[in-house]
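Here is subunit A:
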Amino acid sequence: MRNYTENIIEAENLVKKFGDFTANDRLNFQVKKGEIFGFLGANGAGKTTAIKILCGLWLPTSGNIKVAGFDVYKQREKIKRNIGYMSQKFSLYEDLTVKENFRFYGGIYRMRSGDIREKTGFFLKKLDLEKSGDTVLSSIPLGWKQKLAFSIAIMHDPKIVFLDEPTGGVDPVTRRQFWDMIYETAHNGITVFVTTHYMDEAEYCDRVSIMVDGKIEALDTPGNLKEKFRVESMNEVFIKLARKK
Partner candidate 1 sequence: MIRAENLTKYYGKTRGVEDISFSVDDGEIFGLIGPDGAGKTSLFRMLTTLLKPDKGKATVGELDVVKDYKKIRKKIGYMPGRFSLYQDLSVEENLAFYARIFNTTIQENYHLVKDIYQQIEPFRKRLAGNLSGGMKQKLALSCALIHSPEYLFLDEPTTGVDAVSRQEFWDMLENLQQKGITIMVSTPYMDEASLCDRVALIQKGSIFNINRPEGIISDFGRDLYALRSRDMFELNKDLKNYKNTHSAFRFGESIHFTAENISGEPESLRNYLIEKGHEDLKLEKTEAGIEDCFMDQMTAK
Partner candidate 2 sequence: MKRFWSFVIKEFYHIFRDRKTLLILFGLPVTLILIFGYVIRSEIKDANIAIYDPSKDEITKDISNKLLASDYFNLVENVQNIQEIDDIFKKGVVREIIVFESDFARKLEQNGEASIQLIADASDANTANLVVNYTRAIIFDYMNELNRNNPNPLQILAEPRMVYNEEMKGAYMFVPGTMALILMLVSALMTSISIVREKEMGTMEVLLVSPLKPAQIILGKVTPYVTLSLINAVTIILLGYFVFGVPIHGSVFLLLAECMLFILLALSLGLLISTLTSSQRAAMFISLFSLMLPTILLSGFIFPVENMPEILQWLSVIVPPKYFIIIIKDIMLKGVGMSFVWKETLVLIGMTTIFILLSIRKFKIRLD
């Protein structure tokens, strides 16, 4: 078991309003180093807004929020340097080769070329893609692309990586392999903050939070949540909560 105590995310009364509409209503949560934190919620519940704030893309309306030890109001550049991000929609450049993608993202995070080369070699070997380094990304199967995107998102050893529906549409075997990668990453001390619509994946998380209409309605380990709601699966927990409104 990973036993870190350091908090990587500390959100205290996070509020984000757009005009009259409250997208995030007083969110309170902490995420620990090396933790896999599932961030669940229905479409439109406010997940994306919260992630954008945690990544330093948007300013919150109010609240005390620290990511990787930095303040989301004043130290957004430092936050960006210490996080990784990957989503199903935005990941890699289709018209660049695998290696070029690594080089480009490494460059963004100001990694030294030696380090980039070393990391590229390391991940390609791990993914068994050594022969495909010079292949243009568009001709790589979707499942591998997602794994590559994840590798690139953690290439610069961020303190935390945000994964926004990373496994959408991926076949079930690749989905497992992807989660094996997530586990290993967390094991190595990188916090994983993940959203998903696959409820079985919610079971893989150390803790999950479930957002409904801008509020966090539940936050605990999957086991405790199932016990509390007296159901068999996270799917039922989710449906019970989201239907309650």
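Candidates were picked such that all candidates are chains of the complex that A comes from, given by their letters.
Following the convention adopted for this analysis, contacts are C-beta pairs under 8 Å (C-beta built on N, C-alpha and C of every residue); 3 or more make two chains touch, one makes a residue touch a chain; residues count from 1.
Note that this is a predicted model, so its numbers are computed, not measured.
Note on subunit A: across 1 or 2, the candidate touching it in the complex is 1; the others do not touch it there. On the side of subunit A, the complex with candidate 1 involves touching residues 1, 41-45, 141-143, 165, 168-174, 176, 179-180, 183, 187, 197-200, 203-204, 222-223, 233-235, 238-239, 242-243.
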